[in-house]
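All protein chains of the complex are present and in place, except for one that has been dropped.
Order as written gives the chain letters A and B; numbering starts at 1 within each chain.
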Amino acid sequence: MTNTTSLSKNAAPVTDADSHFDRKGLVQMILLGLLLLLPVAAYFLGHTYYVNLASRVTIIAMAAVGLNLAIGYGGMVSFGHAAYFGLGGYVAGISAYHAFDLTPFMSWPFSVPGSDSLLVVWLAAVVLCALLALAIGAISLRTTGVYFIMITLAFAQMIYYFANSWPTYGGQDGLPIYIRNTLPLVDSTDALTYFLICFTGLVFAMALTSRLMKSRFGAALTMARLNDVRLATAGVSPYPIRLVAFVISAAITGLAGALYADLNGFVSPSMLSWHFSGELMVIVILGGVGRLYGPLAGAVLFVMMETLLGGITEYWQLFLGLVLLGVVLFAKHGVMGWLAGSERNE
Amino acid sequence: MSDAILSLQNLHKRFGALQATNDVSLDLRPGEIHALIGPNGAGKSTLIGQIAGSLRPDEGRVYLADTDITTMSIAERARLGLGRSFQVSSLAEPLSVMRNVMMGVQALQSHSFRFWKPVARDQQLLKPAYEALERMQLSHRAWTPVFELSHGERRQVEVACALALKPRALLLDEPMAGLGPEGSAKLTELLEALKLEVPILLIEHDMEAVFRLADRISVLVSGSVIAHGDSQTIKQDPRVREAYLGDSDA
Partner (left out) sequence: MSVTLLIEQLLNGVQLGTMLFLMASGLTLVFGVMGLINLAHGSFYMVGAYATAAVTASTGSFLIGLGAGMAAAAMVGALVELLVIRRLYHRPHLDQVLATFALILIFSEGTRWIFGSSPMRLSPPSWLTGFVTLPGDTRYPIYRLMLIGVGIVISIALYVLISKTRLGMRIRAGESDREMIGALGVNISKLYTVVFALGAGLAGLAGALVGALQSVQVGMGEPVLILAFVVIVIGGIGSIKGALFGALLVGVVDTLGRVYLPLFFQTFMPPSEATGVGSSLAAMLIYILMAVILAFKPKGLFAAND
């Protein structure tokens, strides 16, 4: 077996993983391009419904990008990522509630008012989700395998039931958002503008993931997933690496949640449900676990099925189940694997 | 001994009713290859576990130079300079050889929470990793994925990974296992070349390699060291003969 590409101790050999115009790069560009251009076209044709639908796809894709970092790149099967999505949503909702109401969220030990600024809300969502994930991850990552899956599920359930029964912010009925939070310089109530905000968020999340995985941190995370004994023997402790990856993944999903709440003008405990955690996992695997564009492909497929199939039959989830079963049993690498070929590891 | 790089003092480990390690003391001095031999079931894996950090002894201490590493984690020990190879190759199969070796280089340089600079063009990682591979005469396979390597090549990669740590001591667990005569001869050559820069604690079954390589030999039987000395002494020791009845191919 010989190396055909240029071999040098100065750099990894140039492989087709680097070329942007091979099959994989083409598929990626088409996906992203369509996602950007179709809503713009729809907007100028007057179909705001489709613009909002595109926003929805984009946000869910972003949430899945976060989860993919944990599951696909990190090998940590979190069944509780809805907790972060929901927390992000509630941060947006509670902040808007207090901004509208003009009452502070907390008065003690210091006064925390509501805010109608998107930037403040996003920052708060990211920070709070990161803290929550730090606490949950610190405990959960001491377990492995099915115990990890179950304990992440359990923590998410805790938060779900908490939100359901805490009456101030709507409890079971959810929390309406009466004002859309604002961003300086742009009109966030405009559908296309909001879509572009979400699109930027998605691209940012994907770029972050890509950069992260190419760095030393990413190398350590990959090793932790493939062979954590090898990682430890090489001198790097797996636990802190995983914990940081878990926290970053939660922050991304949480930010998506904040965007989602603002899009819908509503936060509901269902954003915290295990069904949603399951749906996110479905999206990640449909698209292709551990692929950069997997979450996007999966989100597009999922929402398409929901809207198209959902228009035909109210039992569309039955067919979703069949498709999912088929993918798991027969098409292990998801849509990206099918469209773009298998991923070359280095 | 105060000039010992690695020192085990009175280690004890029991599992239920089984005393797997029974008052074991031994050391590894600079510039030597110290071989640890013994029949199957002697407790070699348990002992290695306590040295490498996957097991904690019930009693006794492990020192790396002057540092007490008895309760340190595997990663801490590795960073302090204890390199280790596994009896059953433990590498990241889908990744290239270089990627596997680079991990040790990475750990040596600083913490791994660097999120920005891509690893693929990082000279500070590539160069030392490549050098470690050259020591093991495997640089021509640098970018080959591990799953395509032969068994012998994997053993070499394991040692290269340990070398990437710039170790002060190497713990090699049956590196000759599964190698044919050519593979063994080659690996023996490579190890001989290494010993002057980094002492090696060699756990082995392959007697030919042991007698050729080892400066000192300790014999482990049922958890205790029953004999200790150079090749001649060990070859002639009646207790060792007895323990190995039928096992020796020397």
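Definition applied: a residue touches a chain if its C-beta (ideal position, glycine included) is under 8 Å from a C-beta of that chain, and two chains touch if they have at least 3 such contacts.
Computed from a prediction, not measured in an experiment: that's the story for all the values here.
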Partner chains on view for the chain not depicted: A
Options A:V282, A:L296 or A:M336, residue touching the unrepresented chain: A:V282
Residue touching the undisplayed chain, where the options are A:M29, A:I139 or A:V186: A:I139
Residue among A:Q28, A:S95, A:Q157 or A:S249 that touches the chain left out of view: A:Q157
Contact partner of the left-out chain, one of A:L34, A:V127 or A:L318: A:L318
Absent-chain interface as seen on chain A, which is shown: 71, 77, 79, 139, 142-143, 145-147, 149-151, 153-155, 157-158, 161-162, 164-168, 274-275, 278, 281-282, 285, 289, 315-318, 320-322, 324-325, 328-329, 332
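Throughout what follows, only the chains that are shown with their structure count from here on.
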Whole-Å gap between the CA centroids of chain A and chain B: 43
Interface residues, chain A side, partner chain B - complex: 1, 3, 5, 7, 9-13, 211-212, 214-220, 222-223, 226-227, 229-238, 240-241, 244, 345-346
Complex contact set, residues of chain B against chain A: 52-53, 73-76, 78-79, 84, 86, 90-96, 98-100, 102-104, 106-108, 112-123, 125-127, 130, 139-140, 142-145, 148, 161-162, 164-165
